[in-house]
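Omission of a single protein chain aside, the complex is shown with its protein chains in their original locations.
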Amino acid sequence: MGRKRKKIKIFPIVNYALFILIALMIMVPIWKVIVDSLDAVGVYQFRFWPNKPTLKGYEVILTTKALFRPFVNSIISTVLGTLLGLILSTLGGYVLIQFDMPGRNFFSYMILFTMIFSGGMIPEYLVMKQLGLVNNLMVVVLKHGMNVYNLVLMRNFFEGIPQGLFEAARIDGCSPMGIFFKIVLPLSKAALASIGLMFAVGAWNDYTTVKIYITDPDQTNFQYKLRNLIMDGDTPNTQYAIAQNTLFNAAVMSAIIPFMIVYPFLQKYFVKGVNIGAVKE
Amino acid sequence: MKKKLLSILLATAMVATMAGCGDKTPADSSSASSSVADTQATAPAEPYNLETLTMVVNGTLTASVENRQDAFEEQWEAAVSEKIGHKIDLVIQQQDHSGYVDAVGRIFAGGDLPDVILMSADMYAQYAPTGILWDMTEAYENAEFQSRIELKSVNEAMKIDGKLYGFAPATGNGCVTWVKKSWMDAVGVKAEDITNWDAYYDMLTKFTTEDPDGNGKNDTYGVAAAGFVGFEAPYINYLPEFWQDAYPAFVQDDNGVWYDGFNTDATKQALLRLQKAYNDGVIDPESLTMGTKDVRTKYWSADQAGSFGAFTYWAGKWEQTVYDNFETNGVNTELVTLAPLAEVGAYLNREAPVWCIIDDGDGDNSREQAVFDAFIETMLDGDTVQMLWTYGAEGVHWSTAAETVTLKGKDGKEDTVKEYTEGQFHLLPSPNDPTTAWKSNAIDPSLVIAPLTNGISSVTDIAAKGNIFFSEHSVQAPKSASSETLTNEGGTLNDLKTEVITEVVTKNGDVDQWMSYYDEQSKSLVETILAELNQ
Partner (left out) sequence: MSKKKAAGTAKVHKKPLGIRIWNNRGFYVMLLPVLVFLIIMHYWPMLGIRYAFYDYKPVGEPVFVGMKHFNKLFSAPPFWTAFWNTLELSIIKLVITTVASVVVSILLNEMGNLLAKKILQTVIYLPHFMSWVVTASIFSLFLSPSATGMVNGMLRDWGILTDDMKNIYFLGDSHWWRPVYYVINIWKETGWGTIVSLATLSGINPELYEAADIDGATRFQKMRYVTLPALANTIITVLILNLAKVMNLFESVFVLYNDAVRDVSDVVATYIYRQTFMVALPNYGYSTAVGLFRSLVGCILVLVCNWLSKKVRGRGIV
């Protein structure tokens, strides 16, 4: 008995020590970005505190009018992309666990096939053009909404739901739609939160879709604008009221901060046993 | 298992059948522009009535949307409408500076052809033979601005078999070498003594070993660059002092015969110089991995430990940018621009980007001529429109009104206030940065081939001085070779070259051994390319 107690005491200490180390290793490189974003002078080397602290980098980003519209666009495309993504991946994932459904295998492979094979950039561009999606923010929503990888993951989570629950519901006369809303979704809060997060971050971080499909400044998103802000360093005429390096790093941080604000609200879904609790309610 | 296989087959068959249905050929290139032509080509004898003009441009049009492009567009439309006698609508499609080649490819593949498009020398060389670019030789020869062109050679150099498919309003610019004055003073070197390689190398060595930044540590370098050789022509422009007379690409000799400039003794000597500098620690070893942005940040870093003294970069605007960054970062030094070393002779002027007119392929030149008249002819009118291209919109980017201009101070420093009298040309604060004055728009006033005739110039700032210095000390870079095999296999040759360079420079490889390795590996490819070039 005594031996066992000793073990339990040691483990948390080791665990905490390990995580402090991990956190440090993760934070040191990011610290460089944070310090640089708060320093009025551009320094190539690493240092722990800004030479000349300033919030000017963030101020420029907040007050640059050209960034406000893209920020709104980013929020719109992230919200819509996540909603569409969750709808399609839950519907698809749910249907794909219906092992008695004729054609299930065919549909599975048909879906999986698109994850591996693609028509390439130009055919995709021409299709989007025919659909009127070039220079249209909705292209970001659609590109991220239809994500096969996430669909298969979702299916995988659904598969973990005890089959008995489905049977019981069917006997009670529940329709497929009823089971979906009454059993599948409430039981998959953690899955919805994590996959929703993956959809959201994917859409939020999107740069390539915008780069390929959108040239109209009114339709671009925040991430794209920030990258251009950074790349502007290659065209010397574009100057902002702040050292390039400061702006650059403030831009990097600005793309992370919205996530840091939203994430804590999702965290409660990552707690042990959250799904099981839902069944008992 | 059989069932799974069947499913896969079905899914594949589905794609196949869809493919079988066949969609329209997407590269139906003429349809978009010819539809415009169809409606307009009612009376071919009369001058073509061009109502809209679509242009595609990269980041060099500095009057971007954020920088009041609307004002530029509006004033251009007003001025050009007046000149051509009817209303014209300008549509600007500004693409990203990076990835411009891909964006242009998509525009063409998508079939929405613009009227005019800006192309780099590389793009020009490859697009011209396709017949999509209009042969503007005649229009160019008869242009009103012909008599005022001072640098005729610029567009002459762009001719392919005597035909001009694109127009360069300015020369291409190039790189010059700057040295930190404070560092020179610290190690006791005088700028006027740096006239040859030995003196230059001696200076670099002192920068490395004699602690020019005075922090008590030997942590500085003589020189740094983004790579030992550049990706784009003129490849040697970031380290001209090391490459000297070597040019590691296909070049023409005095008789116009092409040869491989890499496989020469000059290149071998250049590699030996680089090898020595790398071994001596005079060249920042990170030159191997750094990009241009890293090099710049390192050069003007507020903490000069790890920085370097001599920096070769684009003349003109960039010099101003380096000064601006020195100021923001509190780096207390001036820049000395080095005249080309005796062994270097002259800096290299790169091939200029050109404006091309799209040929709609209907055999009738009236629309293309109208585009030329509205767009290119007016661009160098010496007055109103040229001002728009050079400095931007009046009252927004520049002005001649009697007024007080306030440049906001950076970081709580005092504002700079200047008074101007009526008729005195001055640049206004940048639309997106009230602390700096606007510099210029798409055409650099000191690089333009036909200067303004209205007497306006702003040749007082660092950038303009730098450009003049450059034009006095530069020659046109060797003409780039262009052949089909070179386009397709150029990557393979480049890989081979960079392999030899890194092996010799960073791994102390034996130069003779590696040069013969290059010779062996490249022989058949080089022969094919030379045959194509010299036919």
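By letter and in written order, the chains are A and B; residue numbering begins at 1 in each of them.
One rule holds for everything that comes next: a contact is a pair of C-beta atoms (placed from the backbone, for glycine too) under 8 Å apart; a residue touches a chain by one contact, two chains touch by 3 or more.
If you're wondering where the values come from, they're calculated on a predicted model, not measured in any experiment.
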item: Contact residue for the chain not shown (choose from B:Pro285, B:Gly330 or B:Gly409); value: B:Pro285
item: Positions on subunit A where the hidden chain makes contact; value: 4, 7-8, 11-12, 15-16, 18-19, 22-23, 25-27, 29-30, 32-33, 44-46, 87-88, 91-92, 94-96, 98-103, 105, 107-112, 114-124, 126-127, 131, 142-143, 145-146, 149, 151-153, 156-157, 159-160, 163, 175-177, 180, 190-191, 193-195, 197-198, 201, 205, 207, 227, 252, 255-256, 259-260, 263-264, 267, 269-276
item: Absent-chain interface as seen on subunit B, which is shown; value: 14-15, 18-19, 23, 25, 27, 29, 101-102, 104-109, 119-120, 122-123, 125-127, 130-132, 217-219, 221, 227, 231, 284-286, 288-290, 293-294, 305-306, 486-488, 490-492, 494-495, 498-499, 501-502, 506-507
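As a working rule, only the chains that are shown with their structure count from here on.
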item: Computed distance of Cα centres, subunit B from subunit A, in Å; value: 37
item: For the subunit A and subunit B complex, residues of the former touching the latter; value: 40-45, 47, 51-52, 54, 56, 64-66, 105-106, 108-110, 113, 117, 122-123, 125-126, 129, 134, 211-212, 215, 217, 228, 231, 233-245
item: Residue ranges of subunit B in contact with subunit A within the complex; value: 3-4, 7-8, 10-12, 14-15, 26, 59-60, 62, 64-67, 93-99, 103, 106, 109-110, 292-294, 296-298, 300-303, 305-307, 314, 317-318, 320-321, 324-325, 328-330, 408, 410-411, 430, 432-436, 439-440
